[in-house]
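In this view, the complex is presented without one of its protein chains, the others remaining in place.
So that you can tell them apart, the chains are marked A and B in the order they are listed, and the count of residues begins at 1 in each.
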Amino acid sequence: MSKPEDLEKGSKLPQPTAWKSNEMLKRVKGRYRSEGRFKAMGFAAICAAIIALVLLVGSIFLTGIAGFSQTYVKLDIYFDPAVLEEIQTSSGEDLENAFISANYAKLTQDSLRKLFPEVKSRREVFRLFQFVSPGSRTQLQNIVREDPGVIGKTQSLWILAADDVDMFVKGKISRNVAQSDRKVSDLQIGWIDSLSADGRLVKRFNWRFFSSGDSREPELAGIWGATVGSFYTLLVTLIVAFPIGVLAAIYLEEFAPQNKITDIIEVNINNLAAVPSIVFGLLGLAIFLNVFQFPRSAPVVGGLTLALMTLPTIIIAARAAIKAVPPSIRDAATGLGASPNQVVFHHVLPLSMPGIMTGTIIGMAQALGETAPLLMIGMVAFVVDIPQGIFDASTALPVQIFLWADSPERAFVEKTSAAIIVLLAFLVTMNGLAIWLRQKFERRW
Amino acid sequence: MTDHTVASFDEELNEMRSKVVQMANIVNTQLQNSLTALQDRNSELAEKVRLTDQLLDDLDSDVERSAVEFIARRAPVAVDLREIIAIIRISNTLERIGDYAKNFAKRLDVLLETDSIRSSERLLSHMVDITSKMVTDVIDAYIRRDIDLALEIWHRDQEIDAIYNTMFRELLTYMMEHPHYITTATHMLFIAKNIERAGDHATNIAEMAYYIATGKALDMERPKKDKSHLAAAPDVEE
Partner (left out) sequence: MNIQAADTNITTDREPKMQARRVNVFYGDTHALKDVNLDIYADEVTALIGPSGCGKSTFLRCLNRMNDTVASCRVKGVMTLDNEDIYSKQVDVVQLRARVGMVFQKPNPFPKSIYDNVAYGPRIHGLARKGDELDEIVFTSLQKAGLWDEVKDRLDTSGTALSGGQQQRLCIARAIAVNPEVILMDEPCSALDPIATAKIEELIDELKGHYAIVIVTHSMQQAARVSQKTAFFHLGNLVEYGDTVEIFTNPQEPKTKDYITGRYG
């Protein structure tokens, strides 16, 4: 209880706060200090993140950039009629067989021997023959097929060099290392130097990387097969997940009664988004492969599995977009006598579409980068051919990266990084598209 | 003046204005009719004036009710607020002038029975003419927001006062010299006083018109030529 004199005191006019007092000034200073500390910490965190990103992307880029070029060697190929005799003599079905079975390797081998006549020992000759890629056989076959008239003539051709040569030319194999510790022998180095001096070695842009499928030979391996596989997989995912996801979102947002069941569904959709992707892979394996007996390694299975995984993402994004459409628009349409269906399909859906698209693209990008579920359903197989449809065996980009990263050949290291660059380019493009869509169509109410 | 966005605002305002104009016209007719009744010894006309006054009373309460409703519903501000307040007062004032005219007509019952004082009647006629012109002009000044005209009318009141002074002295003289005329002169005196008051009211309206147009009160000293309060009976030789 306050005494009367206290009351007396209290009733006096209050003194103005002493903002200029030392105590106050100290307090203010302290406040600014703590703010400065927080800013510095945040800045440091951002810097660390940027450094990590630059290191990661930079190292991948530095390694991968070499994967986009390939070494070629110039050889004077004499299309020896003796070797290609069968092609000249046979016809019809035999001709096709003759084209395929002709000993093209001998042509390059002869050419190499002519270049280095001093090589005599069997071991050295064998080494010499390995100087060019086995892919040269297909190259020569194509030339002969195209124009059988070349037989008996000599042509100067750029032949794909073997991966070890390529590695050495790119400097990935150092000549300063002891011979036993490197894959390229001193002898081979001598050949490379002499060819190089003659201007017979050149690095060219590696078109093959973008046009061929996988191969055991690094210099022949490409990502086209995996890209097409990824495309088919995502196509299936989109066709399945988008309509189901959007319709589910519309139903939940606009039509579902507010009750326990709806709540449970809602919670479970959110939970589903958090389920590890490998679990979806197991589900795909169990249902699509074991129960429905879909073909193994096919994009259709991969797509369906990824659709399951993407569905919650799309539903959540679509619901958020639908929720963001202001109720006033719904009121306006309802007030004019539009039925609930008309309200949704004339107004709510078109207005939320950019948001839904953004969410879908992000979900798709996520699916594009997903590896684990595809491993479970067998899309990890070694597939050389480019898939022609959703039922052909194929791999996908991230799985291809996974496969190459596992390969022992030195040359696959740069292929792996190159494939990662391609994958990153796709992801950045898709995310960029999502951002562009959002910027372009986003409305402020 | 530009119109209000809400057209009915102007409509209601115009209706009240036209009622005020109508009242002014009736007041003028009342004054003139009373005078004519006096000059022509026409008791029927006098009777008509007395009856017509009810019309003015009705119009006045009409305007007042409309104005209250208008304030309640439209919450006028600035010039509209000044006008609506002024309209109530103008209408009241016109009603008062109408009362003077009625009073004039009432006195005719007696006056028509007695001998008339012609010279005073002429002066009275002059007063009525000026007053009714003032009423016409002052309503005109109000409707057209004519400040100059309002100021001019404000000064015109002096003329009436001057005539009234003259008339006062003249009637006083008549009464002293001819007690026979006392009845007539007394009534005439009251009538003249009423007309003089009507002139003062017209001056009031001029002040209101000025106030509506400018938002300022006309706070100059009112010009007064009414010296009758100083007038005494001329010395009578005993």
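By definition in this document, contacts are C-beta pairs under 8 Å (C-beta built on N, C-alpha and C of every residue); 3 or more make two chains touch, one makes a residue touch a chain.
Keep in mind that what you see is a predicted model, and the values were worked out from it rather than measured.
Shown chains touched by the hidden one, complex as a whole: A, B. The chain omitted from view is touched by exactly one of A:Thr334, A:Gln366, A:Ser407 or A:Asn431, namely A:Thr334.
When the full complex is taken into account, the listed residue touching the unshown chain is B:Arg74, out of B:Lys48, B:Arg74 or B:Arg89. Touching residues on subunit B toward the chain that is not drawn are 4-8, 68-69, 72-75. Residue-level contact of subunit A with the missing chain is found at 257-258, 326, 328-339, 342, 346-347, 351, 443.
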